[in-house]
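Every protein chain of the complex appears in place save one, which is left out.
Right, subunit A next:
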Amino acid sequence: MKRQLTSLARKMVYLSLFVAGVISCDDLAIDTQGELAAEQFYSSVADIQSGTLGVYSVLSDKLFANSENYCHFWAADDRTAATGSNKTFYLEYDQMQPLDTNPWQTNGWNQLWEIIGAANTFLDNEEKMRALVQGSDEEILDRSLGEVHYLRGLIYFELVRTWGTIPLLTSQADVTGQEPLASFEEIYALIIEDLIFAKNNLGPTSVNGIYRANKWMAQALLANVYLTTAGFPLKNEANYALAAAEAKGVMDSGIFALEPSLNGIMGVQANNLSEDGNTEAIIAFPANIGLDGWNAGNYQAESILFGDKWVEIAFYNNFPEGTRKDFTFDISDTGQIFYSIEKFGEQDFGNVNKDINYLRYAELLLIYAEAQIRATGNNSEASALSALNDVRERAGLTAVASATWEDVVWEKAWENAGEWSRWYDIIRTETLDEVNAIRDPYDNNLTPLGNGITEAFPWSPIPANDVSANPNLQK
């Protein structure tokens, strides 16, 4: 027995040594192979450059090209959606009764905030980057900061005009997800501050790519921001003069001009900034990538093909006859009013091969005209009328000798039909009831209006997912 025990003891010792030789008790290694860790980034000039591009990347090819992001534009009179189909998410807005679970509108919200997150993360690292740049690299950092401030201003401007009051994040450090809603004053103050910073820090030409921010883009956008803040809801009327001044600054640069023919404004790849270019694009986004055919179209031919974006009848009927009307619309064999392929792009199913023009010189002229008329109170102010008449004459209309600000807003509705500005102009000028009142009975019958969105509260509901996680977002 004893012998057996010593034999066992000996075996156990050998065994323990063997086992101990194989196993270890260190902490297990974390798997970080092949990953980009946040803590190590923003530590070289290359990081600064690719970090800046990161702020652009969501914006450009995904957000504005895609029809399943921005449904609120359908609330305006220049768009309507086909009925009884998958256009529900546009219909909700077309009928002024949006749900906070609208998944496409939620996509837009989500992506805009990704850009804010990217911009804030970049700006949070300003000191770290400042410490590493020297000499000519400082220029790169300053320009990058200008671009990132410009982008943050642009995105907040989209957010505040669409959803109304929103949280205002200026840093990603210590974001809790429980932030409260900021006031319109606070939000617009940041937008203006960002754009002024951009205007002062950016040069007159885009660097490292034709679509990158420059001084004129920031200034043109600033003009629109001032115009907007002068109307609903802030009604800071002193800003009309500021809007006119900023617009004038861009006009006087001499860089931009109306294309002689409407055919030159967009529609085909040859008019992309990166191709032959055109003189009219101030802010444009490139989108020449393959997108899922189904998703490719807020601004594209596909939106016409799919019946995403039709035209309300009253809007069409009131549209002044002439070359611009012919250019803007197509009528199908069955009498349906579509936007035209000429205006919204050659059809290349599944590929967006042309720029998304966000702010054209024609719109800037009209921003100037309205702001100048309102600031001066003079319906015959010469420079305002000259800007207005430039747009009218290219459209095949006669020049006018006097115009009210309302005339200018309608002119913008025609000129920018189906583009970005109409819904925001209706909100800003508090004309929703007026516009709805002249709606054609056919449209009213097809898509009867609810009262979820009103002139006094024209905002998209903040997505349910965010409100449920942060009750502070309840309005």
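Throughout what follows, a residue touches a chain if its C-beta (ideal position, glycine included) is under 8 Å from a C-beta of that chain, and two chains touch if they have at least 3 such contacts; residues count from 1.
What we mean here is this: contacts and distances are computed from a predicted model.
J.: Which listed name, "Molybdopterin synthase sulfur carrier subunit", "TonB-dependent receptor", "Heme exporter protein B" or "Amino acid ABC transporter ATP-binding protein", is the one UniProt assigns to the chain that has been left out?
T.: "TonB-dependent receptor"
J.: For the full complex, which residue in A:L17, A:A38 or A:A437 touches the chain that was left out?
T.: Per the contact definition at the top, the residue touching the missing chain is A:A38.
J.: Have a look at A:S7, A:S183 or A:T404 and name the one touching the chain we're not showing.
T.: In the complete complex, the chain left out is touched by residue A:S7.
J.: Kindly note down the residues of subunit A that lie in touch with the hidden chain.
T.: Residues 4, 7-8, 11-12, 15, 19, 22-23, 27-39, 41, 47, 49-51, 53-58, 60-61, 68, 82-88, 91, 101, 103, 106, 109-110, 113-114, 116-118, 120-121, 166-167, 169, 172, 175, 177, 179, 206, 208-212, 273-274, 286-290, 292-295, 305-307, 332-336, 348-351, 446-448, 463-466, 468-470, 473 of subunit A touch the chain that is not shown.
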